[in-house]
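See below for the structure under consideration.
Removed: one protein chain of the complex. Kept in place: all other protein chains.
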Amino acid sequence: MIEFIDVTKSYDGDAPAVENVSLRLPARSITVLVGSSGSGKTTLLRMVNRMVDPTSGRVEIDGEDVAARPPVALRRGIGYVPQHSGLLPHRRVIDNIATVPLLNGEPKAAAHRRASELMDVVGLDASLAGRYPAQLSGGQQQRVAVARALAGDPNILLMDEPFGAVDPIVRAELQQETLRLQHELRKTIVFVTHDIDEAFLLGDEVVILRRGGRVAQRGTPADILADPVDAFVAAFIGSDRGRRRLTISSRRPTTGADRVVVDAGGYPVGVIAAPAGQLAAGDPTPRSRGTRMAG
Amino acid sequence: MIEFIDVTKSYDGDAPAVENVSLRLPARSITVLVGSSGSGKTTLLRMVNRMVDPTSGRVEIDGEDVAARPPVALRRGIGYVPQHSGLLPHRRVIDNIATVPLLNGEPKAAAHRRASELMDVVGLDASLAGRYPAQLSGGQQQRVAVARALAGDPNILLMDEPFGAVDPIVRAELQQETLRLQHELRKTIVFVTHDIDEAFLLGDEVVILRRGGRVAQRGTPADILADPVDAFVAAFIGSDRGRRRLTISSRRPTTGADRVVVDAGGYPVGVIAAPAGQLAAGDPTPRSRGTRMAG
Amino acid sequence: MTYVLDAVRYIVEPQNWAGPDGIGLRLAQHALYVAISVAVAAVVAVPLGVLIGHTGRGRTLVVAVTGAARALPTFGLLLFVVLLSGLHLAPVIAVLVILAVPPILAATYAGVGAVDHAAVDGARATGFSEWQIARQVEIPLALPLIVGGVRSATLQTIATATIAGYVAQGALGRYLIEGLARHEYATAVVGALLVGGLALVADAGLAVVQAVAAPSGGRLAPGTPLPEGT
Amino acid sequence: GNDPLAAGEPGEVDTTLTIGSQGFAESDILAYVYGLVLADHGYEVDYQLGIGAREIFIPALRDGSIDLIADYSGNLLRAADPDATASTPEDVSAALPQALEPLGLAVLDVAPAEDADALVVTAEFAERHGLTSIGDLAPIAGELTIGSNTEFETRSYGRPGLADVYGVEGWTFLPIDDFGGPATLDALRTGRIQVADIFTTNPALQDGDLVVLDDPERLIAAQNIVPLLSEALLTDDLAGVLNPVSAQLTTADLTALNAVAAGPDKPSPEHIARDWLVENDLLEH
Partner (left out) sequence: MSWLLDNRALVLDLTLEHARLSAVPIVVALLASIPLGWLAHRVRVARLIVLSSFNLVFTIPSLALFVLLPLLLGTRILDDLNVMVALSLYAIAMMLRGAVDGFDHVSPAVRRSATAMGYSRAGLFWTVQLPLAGPVLLATLRVVSVGTVSLLSVAALIGKGGLGYLFTNGFQRDHPAEIVVGIVFVLLVALAFDLVLVLAGRALLPWARLPKEAGAR
């Protein structure tokens, strides 16, 4: 469990990037911090591994103040995946993944063995081991970054817009992969994004942040969607533009007995099964990753 | 009307970026070219204003081959909005917008007057006229770029991922603004994006491209959504992951009588009104901008 | 350090400024040689650099040629040209031009090449001709770097113009050569101080030019406060 | 170097002799003339060519940067003792050891060969102004430009001596640092300068279009070749090796050596020196 206790961070002289934030992130699930640019997501995330030290307040991991731990050792025990993979351009893929074991003094052979396993885990072909990062596609680079973050076998994984720079199809693939991985590994993941759809897809719990890191709303995706607390959240998740307010269109009975569902603006968002013109209601329960089975 | 007639473009030596594409884009409506990275969207778009000349085949505007027109004059008659605004960093906002009139030899006063009007049209505060681009936010820069593209009063507007680099809230605003503008101005707009949601939102017609610029499917958003022609399109629009296949969840009767709608993965996408437990079906017709009224 | 004191005393003595061997004439000669050489070099290198930066062609060739030009020993070249053509000013200028071209050329094509591609592309798509792109977009935006190139060319030329003294063309190098030949350190220090002083003045002047040359939009510190919203 | 302290390795005496030269062809050749003979006699020899003027090589000798250099007796004497008045070869040779002693320097035997500075004008110029000796320059001194190496201006036979001895004053100086080489000759022949300081062994003086001005007052002292070295290095053995070489070296030889150096083949100084030594049976091995 990660806990922010009344943390504030001011970068020299400016208005605080994060102000009096208290937040508890449950263990072994994905918490997504979402908010627009400059809302302090990255700042909060980095406090966990002491890349940023709070100006006041403290951050605890399982009840222990991180400030008491030497930062280098702390960081080796926490996985980190940044937006632009941040891979070492002068090291081969296999060495990049083996970074933390090597830093921890593991023998090279063992570290490479572990790295090879991880390539498999994150779905990277073994033939890529000898390449340099520049020789990989964006999606492959992010997979390497994930593998690298996992190499120290950390309990906590910090992911800062890890899929922000890859194209939508690849992003969708990586998102699914993340869910699959988490199902297997059950880490405590803090995931930062500014894409609300991604937040709803991945988050067991979603924390919507305003400027200054203040929490606008937190809850499961379904909670937030069904019941945005205020206009800011409504705007953020798009329900003020009617994007979330759906209706079933009559015009177009398509193949099978599907009907197109449109949002309040009249734009189609998907299709809904209506066998025999009847709409099946009351079937599935909205999922939360906490209770989810193999994906 | 813009027509691509069997165009192919190979950049030196590589496999063709665009191969044997024939495509007719209707006048006075928004056609969105959508496809993943490298599918040739930009290449196709730039053939229209001769930023790229096809290796073979030709592009016609209203039946006239563009190759017959001198590129500089052609470009002054076609608006262009790139992803990163491409503004001149050393010119003030007003001068950036007035670029084309000034190039065409209009007197400065008249050009500035026209630029001021356009600032109003695209929703820029007049107080920004004297700023340099670096002093604007990303969203403001894109508005300036749109105003600049409109300054020559072109019939055609080419937009290459114009909102790709701005944050989601601002992007939603700009998308709405684009729809409003188009309703007023009725240009022939070719819009490139790799965001399928944006494509469905903005396109009167959407063209989904595969690698090499080959057309996978074209049609109105509702057509494509309801009836993806093949697995590629289904994957691209997300219906293979069940993202478009919606069901109404029973679990959570929220405020009023709304029900949460979930996709095939069980993840919530929106809420639907179900007064008295009954679902109102058969109401709105999916819209297409061709028939749309003021937004 | 008495040499430095002696040298300073020599320099501040007004009578040492007059006459055919005076500081005044030699300083003027030095400044003139440098000005001519740098101007000629700029006239050659700037258009060429803009052309290369604009088209992106010929870069490797120019890198090789400027590399070789940098390796050419100025001193040997000067003596060679003087042997062939006699004791004139022209060889001195020619050699200094060869010295000054590479930094200006490199700075110009690097500067033009570094102009934000999006701005150039945007300008082209808006209907600027290639010439207008070079004149109105690339040159203004690259100007600080170009002036930076002129600045380092000027510094090098000022230091190197001292060799003019070796081929009877006067200038401040005379103090160094006299100091060396007569083993009078103070005289050599006079030369070093005057050359250094001239260089500092020229450098400061060009620094101002460079600051003024910075296009207005680019001079703003990044992160100048933005208004809320859009 | 001969100074163990300066060499930084106390206790280990450096046995290599470094021979210097003044940076013009004749001096380079003489360095090899003496150096090759020394090497022939088992000395370790190293060369340091092109050091420059006396103002530099004397300190270099004294600090051990070099050990031996061929110099010119008259100018050496004036440099060591600015008040010296001796000007005939004999007087100069006699005065040298004493003048050098305070500097810790010594000389070996003086060679018969002489190579003095000489003030030279074109034959045409001499005829036009009726010039035969240096003193004849006095009436037209105001319009004259004299070209020579930079140090000429401050030398005893330069600006001060010309004024004191011959009353030649008010001329303009053009420094051309090529020791009377091609640039100086070019300047003289094209009229850029009217008078040049050229060494008497310069082969160009043989061409016939140049005239050496007489020096009846002996402004320019006798300039015999003499090996100059640090006093501490002066041994009988060294003298025994080099004095016979100097004894054989005549002015005619020197002029011939310079002619070879300036000739079409431009052989290296070492080459020229070796040929001369072989011709005169001065190399034993």
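To keep things simple, chains are lettered A, B, C and D as they appear, and every chain counts its residues starting from 1.
Everything below uses one rule, namely that contacts are C-beta pairs under 8 Å (C-beta built on N, C-alpha and C of every residue); 3 or more make two chains touch, one makes a residue touch a chain.
Not measured: the values here are computed from a predicted model.
Novice: Could you run through the displayed chains and say which ones the absent chain touches?
Specialist: Its contacts among the visible chains are A, C, D.
Novice: If the hidden chain were put back, which of C:Q29, C:Q136, C:T160 or C:Q210 would touch it?
Specialist: C:T160
Novice: Where the complex has a chain not shown, which of C:V92, C:A168, C:A188 or C:A213 is the residue touching it?
Specialist: C:A188
Novice: Of the residues D:G64, D:G147 or D:P227, which one touches the chain left out of the display?
Specialist: Once the missing chain is taken into account, the touching residue is D:G64.
Novice: In the complete complex, the non-displayed chain touches which residues of subunit C?
Specialist: These residues of subunit C touch the chain that is not shown: 3, 67-68, 70-77, 79-80, 82-84, 152, 155-156, 158-160, 162-163, 166, 173, 176-177, 179-180, 185, 188-189, 191-192, 195-196, 198-200, 203.
Novice: Where does subunit D touch the missing chain, residue by residue?
Specialist: The missing chain touches subunit D at positions 1, 6, 20, 23-25, 28, 48-52, 56, 59-60, 63-66, 178-179, 181-183, 261-262, 265-268, 270-271.
Novice: Need a quick check: the contact residues on subunit A for the chain that isn't drawn.
Specialist: Counting over the whole complex, subunit A touches the hidden chain at residues 46, 49, 51, 72-77, 80, 82-91, 99-100, 103, 131-132, 134-138, 145, 148, 152, 158.
Operating definition for what follows: only the chains that are shown with their structure count from here on.
Novice: Determine the chain that sits nearest the middle of the structure, using the mean of its CA atoms as its centre.
Specialist: Going by the distance between chain centres and the overall C-alpha centre, it is C.
Novice: Can you check how far apart subunit C and subunit D are, centre to centre, with Cα atoms defining each centre and the answer in Å?
Specialist: 41
Novice: What graph shape do the protein chains here make by touch: line, ring, star, complete or other?
Specialist: Contact map by chain: line.
Novice: Name, in rising order, each residue of subunit D that touches subunit C in their complex.
Specialist: For subunit D paired with subunit C, touching residues are 52-53, 55-56, 59, 147, 149-151, 153-154, 172-177, 182-183, 186-187, 190, 192.
Novice: Mind listing the subunit B positions that touch subunit C in their complex?
Specialist: Against subunit C, the touching part of subunit B is residues 46, 49, 51, 72-77, 80, 82-92, 99-100, 103, 128, 132-137, 139-140, 143, 145, 148-149, 152, 158, 170, 173-174.
Novice: Spell out the part of subunit B that touches subunit A in their complex, as residue ranges.
Specialist: Per the touch definition, subunit B meets subunit A at residues 36-37, 167-169, 172, 176, 194-196, 200-201, 221-222, 225-227, 235-236, 238-239, 241, 243-252, 254-255, 258-263, 265-274, 279-287, 292, 295.
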